[in-house]
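Part of the complex only, each chain left as placed.
Chain IDs A and B follow the sequence of writing; residue 1 opens each chain.
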Amino acid sequence: MSLALGAHVGAHMNAHTAYTVLDLIGTFAFAISGAVAARQRRLDLFGIVVVTFMVACGGGIVRDVCIGAIPPAGLSNWAYLAVSLLAAALTIAAYPQVRRLRHPVLFFDAIGLGLFAVAGAQKTWIWTNSAETAIVLGMVSAVGGGVLRDILLSRVPAILEREIYASAALLGASVQMGLTYFDWSSFWTPWVATAACVALRLAALYYGWRLPVFQTRDLVKKPPRKAAADEASQDAH
Amino acid sequence: MSLALGAHVGAHMNAHTAYTVLDLIGTFAFAISGAVAARQRRLDLFGIVVVTFMVACGGGIVRDVCIGAIPPAGLSNWAYLAVSLLAAALTIAAYPQVRRLRHPVLFFDAIGLGLFAVAGAQKTWIWTNSAETAIVLGMVSAVGGGVLRDILLSRVPAILEREIYASAALLGASVQMGLTYFDWSSFWTPWVATAACVALRLAALYYGWRLPVFQTRDLVKKPPRKAAADEASQDAH
(Lines give C-alpha, C1' and ligand atoms only; values in the text may rest on other atoms or scores of the structure.)
Protein backbone atom coordinates (compact mmCIF):
# COMPACT_ATOMS: atom_id res chain seq x y z
CA MET A 1 0.00 0.00 0.00
CA SER A 2 1.26 3.48 -0.74
CA LEU A 3 2.33 5.77 2.07
CA ALA A 4 -0.26 8.34 1.03
CA LEU A 5 -3.12 5.91 1.52
CA GLY A 6 -1.53 4.83 4.82
CA ALA A 7 -1.49 8.44 5.99
CA HIS A 8 -5.07 8.89 4.84
CA VAL A 9 -6.21 5.87 6.82
CA GLY A 10 -4.18 7.03 9.82
CA ALA A 11 -5.70 10.51 9.72
CA HIS A 12 -9.17 9.08 9.36
CA MET A 13 -8.69 6.82 12.37
CA ASN A 14 -7.07 9.42 14.65
CA ALA A 15 -9.94 11.82 14.07
CA HIS A 16 -12.27 9.58 16.05
CA THR A 17 -11.02 9.35 19.60
CA ALA A 18 -14.53 9.01 21.01
CA TYR A 19 -15.05 6.40 18.35
CA THR A 20 -12.03 4.41 19.57
CA VAL A 21 -13.39 4.43 23.11
CA LEU A 22 -16.77 3.12 21.94
CA ASP A 23 -14.99 0.54 19.79
CA LEU A 24 -13.20 -0.75 22.88
CA ILE A 25 -16.52 -0.83 24.80
CA GLY A 26 -17.98 -2.93 21.99
CA THR A 27 -14.93 -5.20 22.05
CA PHE A 28 -15.34 -5.58 25.81
CA ALA A 29 -19.04 -6.51 25.53
CA PHE A 30 -18.23 -9.09 22.85
CA ALA A 31 -15.35 -10.44 24.95
CA ILE A 32 -17.61 -10.86 28.02
CA SER A 33 -20.10 -12.88 25.97
CA GLY A 34 -17.27 -15.11 24.72
CA ALA A 35 -15.81 -15.63 28.19
CA VAL A 36 -19.23 -16.59 29.64
CA ALA A 37 -19.86 -19.11 26.83
CA ALA A 38 -16.37 -20.61 27.22
CA ARG A 39 -16.70 -20.94 30.98
CA GLN A 40 -20.10 -22.60 30.63
CA ARG A 41 -18.50 -25.19 28.35
CA ARG A 42 -15.92 -25.82 31.11
CA LEU A 43 -12.95 -24.95 28.94
CA ASP A 44 -9.71 -24.49 30.89
CA LEU A 45 -8.05 -21.14 31.65
CA PHE A 46 -6.33 -21.02 28.28
CA GLY A 47 -9.45 -22.07 26.38
CA ILE A 48 -11.42 -19.24 28.00
CA VAL A 49 -8.79 -16.69 26.96
CA VAL A 50 -8.67 -18.00 23.37
CA VAL A 51 -12.45 -18.05 22.90
CA THR A 52 -12.74 -14.59 24.51
CA PHE A 53 -10.14 -13.17 22.14
CA MET A 54 -11.71 -14.85 19.09
CA VAL A 55 -15.16 -13.43 19.85
CA ALA A 56 -13.75 -9.96 20.43
CA CYS A 57 -11.35 -9.84 17.47
CA GLY A 58 -12.15 -12.73 15.10
CA GLY A 59 -14.54 -10.80 12.86
CA GLY A 60 -12.11 -7.92 12.43
CA ILE A 61 -9.23 -10.29 11.69
CA VAL A 62 -11.22 -12.03 8.92
CA ARG A 63 -12.12 -8.61 7.48
CA ASP A 64 -8.52 -7.36 7.58
CA VAL A 65 -7.26 -10.52 5.87
CA CYS A 66 -9.90 -10.13 3.13
CA ILE A 67 -9.01 -6.48 2.44
CA GLY A 68 -5.25 -6.94 2.76
CA ALA A 69 -4.85 -4.86 5.94
CA ILE A 70 -1.85 -6.94 7.04
CA PRO A 71 -1.14 -7.64 9.86
CA PRO A 72 -4.74 -7.50 11.16
CA ALA A 73 -5.41 -4.76 13.72
CA GLY A 74 -6.78 -7.35 16.17
CA LEU A 75 -3.32 -8.92 16.29
CA SER A 76 -1.05 -5.89 16.05
CA ASN A 77 -2.94 -3.46 18.31
CA TRP A 78 -2.26 -4.50 21.90
CA ALA A 79 -5.43 -2.73 23.15
CA TYR A 80 -7.72 -5.44 21.75
CA LEU A 81 -5.71 -8.20 23.42
CA ALA A 82 -5.64 -6.25 26.70
CA VAL A 83 -9.42 -5.74 26.67
CA SER A 84 -9.95 -9.45 25.95
CA LEU A 85 -7.67 -10.49 28.80
CA LEU A 86 -9.47 -8.08 31.13
CA ALA A 87 -12.87 -9.50 30.17
CA ALA A 88 -11.63 -13.08 30.64
CA ALA A 89 -10.13 -12.24 34.04
CA LEU A 90 -13.33 -10.52 35.17
CA THR A 91 -15.47 -13.44 34.07
CA ILE A 92 -13.24 -15.90 35.91
CA ALA A 93 -12.89 -13.84 39.09
CA ALA A 94 -16.47 -12.57 39.37
CA TYR A 95 -18.55 -15.13 37.51
CA PRO A 96 -21.79 -14.86 39.54
CA GLN A 97 -21.77 -11.07 39.15
CA VAL A 98 -21.07 -11.30 35.40
CA ARG A 99 -23.84 -13.88 34.99
CA ARG A 100 -26.31 -11.48 36.56
CA LEU A 101 -25.34 -8.84 33.95
CA ARG A 102 -27.58 -10.37 31.24
CA HIS A 103 -29.33 -7.14 30.35
CA PRO A 104 -26.32 -4.81 30.44
CA VAL A 105 -24.34 -7.34 28.38
CA LEU A 106 -27.09 -7.55 25.78
CA PHE A 107 -27.24 -3.76 25.67
CA PHE A 108 -23.50 -3.23 25.20
CA ASP A 109 -23.39 -6.13 22.78
CA ALA A 110 -25.98 -4.34 20.63
CA ILE A 111 -23.84 -1.19 20.72
CA GLY A 112 -20.74 -3.20 19.85
CA LEU A 113 -22.65 -4.79 16.98
CA GLY A 114 -23.55 -1.41 15.53
CA LEU A 115 -20.09 0.08 15.97
CA PHE A 116 -18.30 -2.93 14.50
CA ALA A 117 -20.65 -3.11 11.50
CA VAL A 118 -20.22 0.58 10.67
CA ALA A 119 -16.48 0.78 11.39
CA GLY A 120 -15.89 -2.46 9.46
CA ALA A 121 -17.84 -1.18 6.46
CA GLN A 122 -15.96 2.14 6.55
CA LYS A 123 -12.52 0.51 6.80
CA THR A 124 -13.36 -1.89 3.95
CA TRP A 125 -14.60 1.00 1.81
CA ILE A 126 -11.36 2.94 2.37
CA TRP A 127 -9.20 -0.05 1.44
CA THR A 128 -11.19 -1.56 -1.44
CA ASN A 129 -13.49 1.19 -2.73
CA SER A 130 -16.15 -1.48 -3.33
CA ALA A 131 -19.55 -0.80 -1.73
CA GLU A 132 -20.69 -4.43 -1.96
CA THR A 133 -17.50 -5.69 -0.31
CA ALA A 134 -17.90 -3.00 2.37
CA ILE A 135 -21.45 -4.09 3.26
CA VAL A 136 -20.58 -7.80 3.37
CA LEU A 137 -17.36 -7.32 5.35
CA GLY A 138 -18.97 -4.74 7.67
CA MET A 139 -21.45 -7.43 8.65
CA VAL A 140 -18.65 -10.01 8.90
CA SER A 141 -16.69 -7.68 11.25
CA ALA A 142 -19.69 -7.52 13.54
CA VAL A 143 -20.83 -11.15 13.60
CA GLY A 144 -17.65 -13.04 12.61
CA GLY A 145 -16.40 -13.33 16.19
CA GLY A 146 -19.63 -14.98 17.32
CA VAL A 147 -19.55 -17.38 14.38
CA LEU A 148 -15.95 -18.38 15.16
CA ARG A 149 -16.91 -18.89 18.82
CA ASP A 150 -19.70 -21.28 17.81
CA ILE A 151 -17.45 -23.14 15.35
CA LEU A 152 -14.82 -23.58 18.08
CA LEU A 153 -17.49 -24.81 20.51
CA SER A 154 -18.76 -27.20 17.78
CA ARG A 155 -22.32 -25.90 17.46
CA VAL A 156 -24.36 -24.38 14.64
CA PRO A 157 -23.69 -20.61 14.74
CA ALA A 158 -26.49 -18.94 16.69
CA ILE A 159 -26.86 -16.14 14.13
CA LEU A 160 -27.95 -18.66 11.51
CA GLU A 161 -30.99 -19.86 13.42
CA ARG A 162 -31.98 -17.26 15.96
CA GLU A 163 -33.16 -13.70 16.27
CA ILE A 164 -32.50 -10.55 14.35
CA TYR A 165 -28.81 -10.09 14.92
CA ALA A 166 -26.75 -10.33 11.75
CA SER A 167 -29.61 -8.64 9.91
CA ALA A 168 -29.21 -5.62 12.22
CA ALA A 169 -25.49 -5.55 11.39
CA LEU A 170 -26.40 -5.74 7.71
CA LEU A 171 -28.72 -2.76 8.15
CA GLY A 172 -26.01 -0.71 9.86
CA ALA A 173 -23.38 -1.47 7.20
CA SER A 174 -25.92 -0.78 4.41
CA VAL A 175 -26.99 2.60 5.82
CA GLN A 176 -23.33 3.61 6.22
CA MET A 177 -22.49 2.58 2.65
CA GLY A 178 -25.70 3.96 1.16
CA LEU A 179 -25.01 7.40 2.63
CA THR A 180 -21.32 7.24 1.68
CA TYR A 181 -21.88 5.92 -1.83
CA PHE A 182 -24.38 8.60 -2.82
CA ASP A 183 -22.16 11.26 -1.26
CA TRP A 184 -24.64 12.20 1.44
CA SER A 185 -22.04 11.42 4.08
CA SER A 186 -21.31 13.90 6.85
CA PHE A 187 -20.06 13.96 10.42
CA TRP A 188 -23.31 12.26 11.42
CA THR A 189 -23.22 9.37 8.94
CA PRO A 190 -21.53 6.75 11.17
CA TRP A 191 -23.72 7.71 14.14
CA VAL A 192 -26.94 7.44 12.12
CA ALA A 193 -25.85 4.05 10.75
CA THR A 194 -24.83 2.78 14.18
CA ALA A 195 -28.09 4.00 15.70
CA ALA A 196 -30.12 2.22 13.00
CA CYS A 197 -28.39 -1.08 13.77
CA VAL A 198 -28.62 -0.69 17.56
CA ALA A 199 -32.28 0.35 17.41
CA LEU A 200 -33.26 -2.61 15.24
CA ARG A 201 -31.35 -5.03 17.47
CA LEU A 202 -32.81 -3.67 20.73
CA ALA A 203 -36.35 -3.56 19.28
CA ALA A 204 -36.00 -7.15 18.07
CA LEU A 205 -34.85 -8.20 21.55
CA TYR A 206 -37.65 -6.26 23.28
CA TYR A 207 -40.50 -7.34 21.02
CA GLY A 208 -39.13 -10.83 20.25
CA TRP A 209 -38.97 -10.23 16.51
CA ARG A 210 -37.56 -13.10 14.47
CA LEU A 211 -36.88 -13.89 10.85
CA PRO A 212 -39.10 -16.55 9.28
CA VAL A 213 -38.09 -20.21 9.41
CA PHE A 214 -39.49 -22.31 6.59
CA GLN A 215 -41.23 -25.52 7.64
CA THR A 216 -40.52 -28.46 5.39
CA ARG A 217 -42.57 -31.63 5.28
CA ASP A 218 -39.49 -33.89 5.13
CA LEU A 219 -38.30 -32.54 8.48
CA VAL A 220 -41.20 -34.01 10.41
CA LYS A 221 -39.78 -37.45 9.71
CA LYS A 222 -36.25 -36.49 10.79
CA PRO A 223 -33.90 -37.63 13.64
CA PRO A 224 -33.72 -36.43 17.30
CA ARG A 225 -30.84 -33.95 16.73
CA LYS A 226 -33.39 -31.70 15.11
CA ALA A 227 -35.72 -31.96 18.08
CA ALA A 228 -32.91 -30.98 20.45
CA ALA A 229 -32.05 -27.90 18.41
CA ASP A 230 -35.70 -26.97 18.34
CA GLU A 231 -36.02 -27.48 22.08
CA ALA A 232 -32.99 -25.25 22.64
CA SER A 233 -34.43 -22.47 20.52
CA GLN A 234 -37.78 -22.75 22.32
CA ASP A 235 -36.12 -22.62 25.73
CA ALA A 236 -34.31 -19.50 24.68
CA HIS A 237 -37.35 -17.32 25.14
CA MET B 1 0.52 -6.01 -7.73
CA SER B 2 1.89 -4.28 -10.81
CA LEU B 3 -0.53 -2.80 -13.34
CA ALA B 4 1.00 -4.97 -16.07
CA LEU B 5 0.07 -8.17 -14.27
CA GLY B 6 -3.37 -6.75 -13.57
CA ALA B 7 -3.88 -6.08 -17.27
CA HIS B 8 -2.65 -9.58 -18.09
CA VAL B 9 -5.12 -11.14 -15.68
CA GLY B 10 -7.89 -8.92 -17.01
CA ALA B 11 -7.18 -9.86 -20.62
CA HIS B 12 -7.07 -13.52 -19.72
CA MET B 13 -10.41 -13.33 -17.94
CA ASN B 14 -12.21 -11.26 -20.57
CA ALA B 15 -11.24 -13.72 -23.29
CA HIS B 16 -13.60 -16.30 -21.83
CA THR B 17 -17.15 -14.99 -21.98
CA ALA B 18 -18.58 -18.47 -22.46
CA TYR B 19 -16.40 -19.44 -19.55
CA THR B 20 -17.94 -16.75 -17.33
CA VAL B 21 -21.43 -18.00 -18.16
CA LEU B 22 -20.48 -21.56 -17.25
CA ASP B 23 -18.79 -20.28 -14.09
CA LEU B 24 -22.06 -18.65 -13.04
CA ILE B 25 -23.97 -21.86 -13.83
CA GLY B 26 -21.54 -23.72 -11.56
CA THR B 27 -21.99 -21.07 -8.87
CA PHE B 28 -25.76 -21.43 -9.17
CA ALA B 29 -25.64 -25.23 -8.83
CA PHE B 30 -23.42 -24.92 -5.76
CA ALA B 31 -25.71 -22.25 -4.31
CA ILE B 32 -28.80 -24.45 -4.75
CA SER B 33 -27.10 -27.30 -2.88
CA GLY B 34 -26.25 -24.90 -0.04
CA ALA B 35 -29.77 -23.47 0.15
CA VAL B 36 -31.34 -26.94 0.29
CA ALA B 37 -28.98 -28.04 3.09
CA ALA B 38 -29.64 -24.84 5.07
CA ARG B 39 -33.40 -25.13 4.69
CA GLN B 40 -33.32 -28.75 5.83
CA ARG B 41 -31.50 -27.63 8.99
CA ARG B 42 -34.34 -25.12 9.59
CA LEU B 43 -32.04 -22.11 9.57
CA ASP B 44 -33.91 -18.81 9.34
CA LEU B 45 -34.10 -16.61 6.22
CA PHE B 46 -30.76 -14.98 6.94
CA GLY B 47 -29.07 -18.28 7.75
CA ILE B 48 -30.19 -19.71 4.42
CA VAL B 49 -28.73 -16.74 2.54
CA VAL B 50 -25.41 -16.93 4.42
CA VAL B 51 -24.95 -20.68 3.92
CA THR B 52 -25.96 -20.36 0.25
CA PHE B 53 -23.39 -17.63 -0.32
CA MET B 54 -20.67 -19.53 1.56
CA VAL B 55 -21.18 -22.69 -0.50
CA ALA B 56 -21.18 -20.72 -3.75
CA CYS B 57 -18.25 -18.41 -3.01
CA GLY B 58 -16.39 -19.76 0.06
CA GLY B 59 -13.87 -21.86 -1.83
CA GLY B 60 -12.97 -19.02 -4.16
CA ILE B 61 -12.61 -16.58 -1.27
CA VAL B 62 -10.19 -18.89 0.55
CA ARG B 63 -8.19 -19.29 -2.70
CA ASP B 64 -8.07 -15.53 -3.33
CA VAL B 65 -6.91 -14.83 0.23
CA CYS B 66 -4.15 -17.45 -0.15
CA ILE B 67 -2.85 -16.02 -3.44
CA GLY B 68 -3.24 -12.37 -2.43
CA ALA B 69 -6.05 -11.54 -4.89
CA ILE B 70 -7.47 -8.88 -2.58
CA PRO B 71 -10.39 -8.22 -2.23
CA PRO B 72 -11.62 -11.72 -3.16
CA ALA B 73 -13.70 -11.86 -6.37
CA GLY B 74 -16.55 -13.56 -4.48
CA LEU B 75 -16.92 -10.39 -2.39
CA SER B 76 -16.17 -7.66 -4.93
CA ASN B 77 -18.00 -9.08 -7.98
CA TRP B 78 -21.71 -8.50 -7.42
CA ALA B 79 -22.65 -11.28 -9.89
CA TYR B 80 -21.73 -14.00 -7.38
CA LEU B 81 -23.83 -12.43 -4.65
CA ALA B 82 -26.75 -11.95 -7.06
CA VAL B 83 -26.62 -15.60 -8.19
CA SER B 84 -26.53 -16.73 -4.53
CA LEU B 85 -29.52 -14.57 -3.62
CA LEU B 86 -31.43 -15.90 -6.65
CA ALA B 87 -30.69 -19.50 -5.67
CA ALA B 88 -31.75 -18.85 -2.06
CA ALA B 89 -34.98 -17.13 -3.18
CA LEU B 90 -35.81 -19.98 -5.57
CA THR B 91 -35.19 -22.60 -2.90
CA ILE B 92 -37.43 -20.74 -0.43
CA ALA B 93 -40.23 -19.98 -2.90
CA ALA B 94 -40.30 -23.29 -4.77
CA TYR B 95 -38.87 -25.80 -2.34
CA PRO B 96 -40.82 -28.90 -3.48
CA GLN B 97 -39.82 -28.27 -7.09
CA VAL B 98 -36.16 -27.71 -6.15
CA ARG B 99 -36.15 -30.87 -4.02
CA ARG B 100 -37.33 -32.87 -7.03
CA LEU B 101 -34.32 -31.53 -9.00
CA ARG B 102 -31.91 -33.99 -7.37
CA HIS B 103 -30.50 -35.34 -10.61
CA PRO B 104 -30.19 -31.99 -12.43
CA VAL B 105 -28.58 -30.50 -9.31
CA LEU B 106 -26.04 -33.31 -9.12
CA PHE B 107 -25.34 -32.86 -12.84
CA PHE B 108 -24.76 -29.09 -12.64
CA ASP B 109 -22.86 -29.54 -9.40
CA ALA B 110 -20.46 -31.87 -11.23
CA ILE B 111 -20.03 -29.26 -13.97
CA GLY B 112 -19.49 -26.55 -11.35
CA LEU B 113 -16.93 -28.77 -9.66
CA GLY B 114 -14.94 -29.17 -12.86
CA LEU B 115 -15.12 -25.51 -13.82
CA PHE B 116 -14.16 -24.27 -10.36
CA ALA B 117 -11.25 -26.70 -10.07
CA VAL B 118 -9.81 -25.73 -13.46
CA ALA B 119 -10.48 -21.99 -13.18
CA GLY B 120 -9.11 -21.97 -9.61
CA ALA B 121 -5.95 -23.77 -10.67
CA GLN B 122 -5.48 -21.41 -13.62
CA LYS B 123 -5.98 -18.24 -11.52
CA THR B 124 -3.58 -19.54 -8.86
CA TRP B 125 -0.99 -20.37 -11.52
CA ILE B 126 -1.22 -16.85 -12.98
CA TRP B 127 -0.80 -15.23 -9.56
CA THR B 128 1.79 -17.51 -7.94
CA ASN B 129 3.51 -19.40 -10.78
CA SER B 130 3.65 -22.44 -8.51
CA ALA B 131 2.19 -25.64 -9.98
CA GLU B 132 1.80 -27.35 -6.60
CA THR B 133 -0.03 -24.36 -5.12
CA ALA B 134 -2.22 -24.25 -8.24
CA ILE B 135 -3.27 -27.90 -7.91
CA VAL B 136 -4.01 -27.63 -4.17
CA LEU B 137 -5.87 -24.31 -4.46
CA GLY B 138 -7.73 -25.44 -7.61
CA MET B 139 -9.15 -28.26 -5.54
CA VAL B 140 -9.82 -25.90 -2.62
CA SER B 141 -11.75 -23.53 -4.94
CA ALA B 142 -13.99 -26.40 -5.97
CA VAL B 143 -14.63 -28.09 -2.62
CA GLY B 144 -13.97 -25.29 -0.10
CA GLY B 145 -17.55 -24.00 -0.19
CA GLY B 146 -18.95 -27.42 0.68
CA VAL B 147 -16.44 -27.80 3.52
CA LEU B 148 -17.36 -24.39 4.96
CA ARG B 149 -21.07 -25.33 4.70
CA ASP B 150 -20.47 -28.48 6.72
CA ILE B 151 -18.35 -26.64 9.30
CA LEU B 152 -21.13 -24.03 9.72
CA LEU B 153 -23.72 -26.79 10.07
CA SER B 154 -21.45 -28.50 12.66
CA ARG B 155 -20.90 -31.80 10.87
CA VAL B 156 -17.87 -33.66 9.52
CA PRO B 157 -17.34 -32.39 5.95
CA ALA B 158 -19.01 -34.79 3.53
CA ILE B 159 -16.03 -34.81 1.17
CA LEU B 160 -13.87 -36.38 3.89
CA GLU B 161 -15.97 -39.49 4.23
CA ARG B 162 -18.03 -39.94 1.10
CA GLU B 163 -17.76 -40.56 -2.59
CA ILE B 164 -15.32 -39.47 -5.26
CA TYR B 165 -15.80 -35.73 -5.19
CA ALA B 166 -12.69 -33.85 -4.08
CA SER B 167 -10.62 -36.47 -5.90
CA ALA B 168 -12.39 -35.53 -9.14
CA ALA B 169 -11.56 -31.86 -8.47
CA LEU B 170 -7.96 -32.90 -7.82
CA LEU B 171 -7.90 -34.71 -11.18
CA GLY B 172 -9.24 -31.65 -13.02
CA ALA B 173 -6.73 -29.27 -11.41
CA SER B 174 -3.88 -31.73 -12.02
CA VAL B 175 -4.71 -32.22 -15.72
CA GLN B 176 -4.91 -28.44 -16.17
CA MET B 177 -1.57 -27.88 -14.45
CA GLY B 178 0.12 -30.88 -16.08
CA LEU B 179 -0.74 -29.60 -19.55
CA THR B 180 0.16 -26.01 -18.62
CA TYR B 181 3.41 -26.87 -16.84
CA PHE B 182 4.84 -28.93 -19.70
CA ASP B 183 3.75 -26.27 -22.18
CA TRP B 184 1.23 -28.50 -23.94
CA SER B 185 -1.50 -25.99 -23.21
CA SER B 186 -3.81 -24.81 -25.97
CA PHE B 187 -7.31 -23.44 -26.42
CA TRP B 188 -8.59 -26.88 -25.46
CA THR B 189 -6.63 -27.33 -22.23
CA PRO B 190 -9.26 -26.03 -19.77
CA TRP B 191 -12.03 -27.95 -21.54
CA VAL B 192 -10.11 -31.22 -21.48
CA ALA B 193 -9.31 -30.73 -17.78
CA THR B 194 -12.91 -29.82 -16.94
CA ALA B 195 -14.22 -32.80 -18.91
CA ALA B 196 -11.85 -35.15 -17.06
CA CYS B 197 -13.15 -33.93 -13.69
CA VAL B 198 -16.83 -34.00 -14.73
CA ALA B 199 -16.52 -37.44 -16.32
CA LEU B 200 -14.89 -38.95 -13.24
CA ARG B 201 -17.48 -37.38 -10.94
CA LEU B 202 -20.48 -38.51 -13.03
CA ALA B 203 -19.05 -42.01 -13.50
CA ALA B 204 -18.46 -42.28 -9.73
CA LEU B 205 -22.08 -41.20 -9.11
CA TYR B 206 -23.47 -43.59 -11.73
CA TYR B 207 -21.45 -46.66 -10.75
CA GLY B 208 -21.28 -45.87 -7.02
CA TRP B 209 -17.47 -45.74 -6.94
CA ARG B 210 -15.96 -44.86 -3.59
CA LEU B 211 -12.51 -44.45 -2.09
CA PRO B 212 -11.42 -47.13 0.40
CA VAL B 213 -12.17 -46.67 4.10
CA PHE B 214 -9.76 -48.48 6.38
CA GLN B 215 -11.36 -50.62 9.04
CA THR B 216 -9.63 -50.54 12.37
CA ARG B 217 -10.05 -53.31 14.90
CA ASP B 218 -10.23 -50.92 17.85
CA LEU B 219 -13.24 -49.08 16.43
CA VAL B 220 -15.33 -52.19 15.88
CA LYS B 221 -14.91 -53.32 19.46
CA LYS B 222 -15.71 -50.09 21.28
CA PRO B 223 -18.92 -48.13 21.86
CA PRO B 224 -18.70 -44.61 20.40
CA ARG B 225 -18.15 -42.79 23.71
CA LYS B 226 -15.33 -45.12 24.61
CA ALA B 227 -13.76 -44.86 21.17
CA ALA B 228 -13.84 -41.08 21.40
CA ALA B 229 -12.14 -41.13 24.78
CA ASP B 230 -9.51 -43.50 23.46
CA GLU B 231 -8.99 -41.28 20.45
CA ALA B 232 -8.59 -38.29 22.74
CA SER B 233 -5.93 -40.02 24.79
CA GLN B 234 -4.21 -41.31 21.67
CA ASP B 235 -3.77 -38.34 19.46
CA ALA B 236 -0.85 -36.20 20.18
CA HIS B 237 -2.38 -32.84 20.92
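What we mean here is this: a contact is a pair of C-beta atoms (placed from the backbone, for glycine too) under 8 Å apart; a residue touches a chain by one contact, two chains touch by 3 or more.
Owing to the predicted nature of the structure, the values given are computational and were not obtained by experimental measurement.
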Handout entry: Homo-oligomer size of the whole complex, from 2 visible chains
Key = 3
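Please note the rule applied: only the chains that are shown with their structure count from here on.
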Completion exercise
The distance between the C-alpha centres of chain A and chain B, rounded to whole Å, is 28
Problem - Interface residues, chain B side, partner chain A - complex - result: 38-48, 50-51, 61, 65, 68, 70-72, 75-76, 78, 81, 92, 95, 99, 151-154
Handout entry: chain B-facing residues of chain A, complex
Key = 65-68, 124, 127-128, 130, 132-133, 136-137, 147, 151, 154-157, 159-162, 166-167, 170, 210-216, 218-219, 226, 229-230
